[in-house]
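One chain of protein is taken out of this complex; the other chains stay put.
Up next, subunit A:
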Amino acid sequence: MTDTERVRPETIRAVPVRHPGRWVAAAVIVVLAAMLVSNIVTNANYNWAEQWKYFFSPPVLNGVRNTIWLTIAAMLGGVSLGIVLALMRLSPNPLMRGASWLYLWVFRGTPLYTQLLIWGNIGALFPQFGIGIPFGPEFVTWPTNALYSAALMAALGLILNEAAYMAEIIRAGILSVDPGQQEAAQALGMTRMHTMRRIVLPQAMRVIVPPTGNEAISMLKNTSLVAAIPYLELTFTAQTIYASTYQVIPMLIMACIWYLILSSIMMIGQFYIERYYAKGSHPGGGRVRFIGGTA
């Protein structure tokens, strides 16, 4: 048989496999969803009117604002300090490596809530704060209570804790870059810092960004722990409101809706950042779709 004579065999038209399990699962899910909707509509305890009354009230908006800036400050600070800790951990200098390890051991090994309680009571540990020569004279001192602010301690507590986690994420990202990249950069006469900044970190970002997005979304929710300081963010604000109105569930659900709105916005941002750092990683030049996979 020659090429021109080749006949394509009949296209297969087989009976597809049946999936009865899918129909059962669909039925169960539909029933559960109907029950949930019915409950939301008929259960007066949600008290949607009460939620709506407070949703854009000044104290709630203030709590939302504080939650937002704490999340941003904690992530910016945590990433910056995390880069330093990761570079220390990968340094050829054993003292640097040891110091970084010790930091991680302390801040990852203790609960965030407990750390925040300590920051809230820091004046009891260090009554005075000063600048001077170690073990020598101090030039200026202040009573800690004069410098203390709940906002500062809340941000500090979150940053120091987040840095420990970010350090590990960044270190993993750096280690994921092919060592050949560093060799090629060095062979072109680049210094270690230049190689890190221009060659290694941009490639490490592809590995660093997705878990960092998770960290940021966790952080949005972990800001609620700064009630330990105490500092008036969203959850603590909701608590102060229901302390006088006794509408506990409506206020907590209202807070949840605010958290969902904020985390949804963050997910959209994360998608665009991931797409930016995927530059050059798809042979077809295809764009990444929102739910994953390439178009």
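The definition used in the following text is that contacts are C-beta pairs under 8 Å (C-beta built on N, C-alpha and C of every residue); 3 or more make two chains touch, one makes a residue touch a chain; residues count from 1.
In the analysis below, contacts and distances are computed from a predicted model.
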*Would you kindly match the missing chain to its UniProt protein name, picking from "Secreted protein", "NADH-quinone oxidoreductase subunit J", "ABC-type polar-amino-acid transporter" or "ATP-binding cassette domain-containing protein"?*
"ABC-type polar-amino-acid transporter"
*asked:* Which candidate, A:K53, A:R97, A:H194 or A:R275, sits in contact with the chain we can't see?
replied: A:H194
*Which one, A:Q203, A:N222 or A:T235, makes contact with the chain that was left out?*
A:Q203
*Against the chain that's been left off, what residues of subunit A make contact? List them.*
178, 180-181, 183-192, 194, 198-199, 202-203, 277, 279-285
